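Worksheet for the structure shown next.
Omission of a single protein chain aside, the complex is shown with its protein chains in their original locations.
Labels A, B and C are assigned to the chains in the order they are written; within every chain, residues are numbered from 1.
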Amino acid sequence: MSHANERLFDHALAREAKLKKSRAEKDKRMPLKDAIAEFVQDGDSVIETGFAYVRGPMAAFWEIGRQRKKDLVGIFTPGGMNTAWHEFGGMEGCHVAYVGVEMRGLIAPFRRGVEAGTLKVYSEWSHGGMALALLAAEKGLDYVACKSMLGTDIMKTNPYIKQAEDPFTGAPVCLVPAMYPDVAIIHVHHADKYGNGRIWGPAVNDESICVAAHKVIVTCERIVDTLDIRANPYQVVVPHYTVDAVCEVPFGAYPGDMPGMYYFDRRLQERVVRVEWKTPESTRHFYDKYILGTKDHFEMIQIIAEEEGMNVIEYLKQLEQLACDAAYWGLGSWGVGGERDWKYEEVAKRAI
Amino acid sequence: MSHANERLFDHALAREAKLKKSRAEKDKRMPLKDAIAEFVQDGDSVIETGFAYVRGPMAAFWEIGRQRKKDLVGIFTPGGMNTAWHEFGGMEGCHVAYVGVEMRGLIAPFRRGVEAGTLKVYSEWSHGGMALALLAAEKGLDYVACKSMLGTDIMKTNPYIKQAEDPFTGAPVCLVPAMYPDVAIIHVHHADKYGNGRIWGPAVNDESICVAAHKVIVTCERIVDTLDIRANPYQVVVPHYTVDAVCEVPFGAYPGDMPGMYYFDRRLQERVVRVEWKTPESTRHFYDKYILGTKDHFEMIQIIAEEEGMNVIEYLKQLEQLACDAAYWGLGSWGVGGERDWKYEEVAKRAI
Amino acid sequence: MNDVQANEIQYTPRELLACVAARLIKDGESVFVGTGLPLVGALLAHKMYAPDMMAIYECGAVDPEPRVLPWSVSGSWTYHKAPVILSMTSVFGHSRAGYADVGFLGGAQIDMYGNINATTIGDYENPKVRLTGSGGANDIASLCQRVIFMGLHLPERFPERCDYVTTPGYLDGPGARERAGLVGGGPWRVISHLGLMGFDEESCRMRLISYHPGVTPEVIQQFTGFELLVPDDVIETPRPTAEELRILREEVDPCQLFVF
Partner (left out) sequence: MNDVQANEIQYTPRELLACVAARLIKDGESVFVGTGLPLVGALLAHKMYAPDMMAIYECGAVDPEPRVLPWSVSGSWTYHKAPVILSMTSVFGHSRAGYADVGFLGGAQIDMYGNINATTIGDYENPKVRLTGSGGANDIASLCQRVIFMGLHLPERFPERCDYVTTPGYLDGPGARERAGLVGGGPWRVISHLGLMGFDEESCRMRLISYHPGVTPEVIQQFTGFELLVPDDVIETPRPTAEELRILREEVDPCQLFVF
């Protein structure tokens, strides 16, 4: 088997993989465990859905850890809590546009791995540049010529992009080739059993990654009838024919944000990033306790809820509802909802 | 003033035009007459929304004829009833991906013009190739490398695209540069007064053309409150900051199709294409009677309704409703609607 | 039902073509469909041979439920209950990616290598007839895995070389598609009102597969502007079966809008 990086920009190999997929409406539902076991293979490059805390396929990611997948190649645009496995052999290298948690800073295991040389960074990108590599795959392009990354050290430390002269104008351009990850994991709000996936909030690169990747796992908050999808196709960003597995995983983005459903768990995220993952030893403790020590995502949430002394899911749903009330249900401003007795200030202090 | 073709692929000129636009929420509503008068200038290249019979900005097009704009350059992907002005000095040339009416064949004025050499074809494209030129403009790309148009006479008769060797793989690719038309006219279902435009049905290239064009006129079936747009941004394909004018023009796609609102007027379209435009003389007669002889789109519809002896708009709304019932309101199959006493067979015979 | 009875079944030429088209679609495949006969054939295939086929239209509709015969590749009725409506660049992008198996095309001319002309008849600079131009045809033939052409069979419509190559077949013969950088497999079948043709794997030249009832290979050659390869195993095109005709008439095109 070739290294993931050799497959990553191979147009013909990617097309072959997709020609083999059936276009039939097949029931692709399966337990998350089975989907990860079958479609994430050791050595695969893996790209994920959403953006930072939003709509990341966290349950799938914990399950990858639980199954002790090895030598994965991460594609981080951005990378956050999905970067930790390398300390346990789960990840050998990565392609990086961004790894971090914005104002909260760096992800310690990633930093340790790169600084120690145990986690290879194969290429540097900008978010826009990597998004274009995925867009090129979606739009059937060999490469695109853009104005990002020019003049910087990214050009020197990314062996997959090239500077060239625009043959039309003579101007310098950066050429970005189509990128085809081995596996994409996409978490959506609704999916039908065939894989059509619907979202709220930003699609970011999802319309591209489902077409770019050789294999696609869709996890969803809820399986809905295909008639429901067909009655409103406008928020469907994943077409069924790209999909290999559909897994119903409620709260599958926890501790991240699921637009319109639940807010992200700031307290847990801070604890994980600042405390649990501070040292290799504490990271190992986190891994043993929350990942290997639980049978699935729900048991993990259960443990966290007990530790926090509250129904974390219910709390995050309330937080998000408060935001959505104002944003989408026309209530106009915070606290006008009436039903909830929380004030914006209280919520904001807790959430932000 | 440079020729439209010189502006069409000029990245810097296009950026300059957009840097000058205000991003403020300004009330851009104006009568269609004023928008065409101000933003469509003699010699401009013009691109339109939608696809074939669907969501074309027909009222705007008739108004361009009414105002006797001159020397326009058409961008036809596809071109249909918007190709006739050249016989009256309105259009000097065009860039062609497709001009025709599918099974109903060719558009006679277009054919006459090209065969007589009075309508210049500056470049040949495929639909996919031209869509990529517009996509490149939207995505901020100088050009893209694709696999369309290779090996054919399109490569030889399009001076704007180039064959090249992919510097990553050595394979032949077709390079398509970003295209920036002078004017885009986009017909949408709903727009707010700032220009945010929402549609149902296929967006085709609209998300690209509103960003690609120097000037954007949005015509809409209905002006809606901006809160309505902000409460559901998912079908908004035109962002307000790209827009120069917003014109409320009910039935603005007539005699074309407006998804979910009215079906296209097959009988009128056939009459126009096969009879009214058969000779230069008959085309002139059509132009004099329906365009120059009417003060606006609604007077034109009025005349047609009188000729047809029926309320054409009401009829087309019924036809479309019947389709939408089945498609989107879950009635499941034709004729189950109950309220309408038409049978599918009757409707189909009339419509197809 | 035996052959004698089958021979007595009445059908129109267009019904035959719809049946020939339908039989070329395999189950589980995706099919780039145009309006008219290709659509009728695709709907027939969907109901008889390929319940799991998936239709793609260049306006963006993918996998609609084609309960109604659409008039156009882009009308409201075309994307009836489609689970997703793509932008045009994505329709063709997904095709390049490998999600489009078969494309149905028409055109004014097809030559011995399966190249198609939809642009001009005569000299390009001073055309005798200006046609529509490519539309999505070039993209479909450049990116889909296999192409099926449907058209009238006349000598000037089947010339040795197209006046203008709008849409790539095998270009000028073996290896030319690959040299040009095209990705799909190229022309696969040609359905005319006289017969069904394919292409010789070695020479890439058009080759007869079957002649329609009432026609002979000799007649087809007469109506072809180049030397058509005629292998020994050519057969008569199987006639429409009673079941095909029943579904065609009762379910696919009950108003008989397309097959007459």
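Basically, a contact is a pair of C-beta atoms (placed from the backbone, for glycine too) under 8 Å apart; a residue touches a chain by one contact, two chains touch by 3 or more.
None of these values were measured; they are calculated from a predicted model.
K.L.:
I'm checking contacts with the chain that's been left out. Which of A:Met30, A:Met81 or A:Val204 qualifies?
P.N.:
Answering carefully, the residue with contact to the hidden chain is A:Val204.
K.L.:
Using the document's definition of touch, tell me which of A:Phe39, A:Phe88 or A:Phe264 contacts the absent chain.
P.N.:
A:Phe264
K.L.:
Which residue from A:Lys33, A:His127, A:Lys162 or A:Lys193 sits in contact with the chain not drawn here?
P.N.:
Going through A:Lys33, A:His127, A:Lys162 or A:Lys193 one by one, A:His127 is the residue touching the chain not shown.
K.L.:
Touching the absent chain in the whole complex: find that residue among A:Ser2, A:Ser22, A:Thr152 or A:Asn311.
P.N.:
Of all options in A:Ser2, A:Ser22, A:Thr152 or A:Asn311, contact with the hidden chain holds for A:Thr152.
K.L.:
Residue by residue, what part of chain A touches the chain that was omitted?
P.N.:
These residues of chain A touch the chain that is not shown: 50-54, 76, 78, 96-100, 102-103, 106, 110-111, 114-115, 117, 121, 124-129, 131-132, 135, 146-154, 157, 171-174, 201-205, 207-208, 257, 259-260, 263-264, 266, 320, 323-324, 326-328, 333-334, 344-345, 348-349, 351-352.
K.L.:
List every residue of chain B that touches the chain not included in the displayed model.
P.N.:
So the residues of chain B touching the unseen chain are 11, 14-19, 21-25, 137-141, 192, 194, 196, 207, 211-212, 226, 229-231, 233-234, 236, 239-242.
The definition used in the following text is that only the chains that are shown with their structure count from here on.
K.L.:
Of all the other chains, whose mean CA position lies farthest from chain C?
P.N.:
It is A whose centre lies farthest from that of chain C.
K.L.:
Specify the chain with the shortest distance from its C-alpha centroid to the centroid of every protein C-alpha atom present.
P.N.:
Ranked by how close its C-alpha centre lies to the overall one, first comes B.
K.L.:
Quick check: how many Å separate the C-alpha centres of chain B and chain C?
P.N.:
28
K.L.:
Express in whole angstrom the distance between the two chain centres, defined as the mean CA positions of chain A and chain C.
P.N.:
Going by mean C-alpha positions, chain A sits 41 Å from chain C.
K.L.:
Would you give the residues of chain C that are in contact with at least 2 other chains, written as numbers and ranges?
P.N.:
79, 81, 85-86, 89, 92, 96, 143, 183
K.L.:
Out of chain A, which residues touch more than one other chain, so two or more?
P.N.:
11, 139-141, 231, 234
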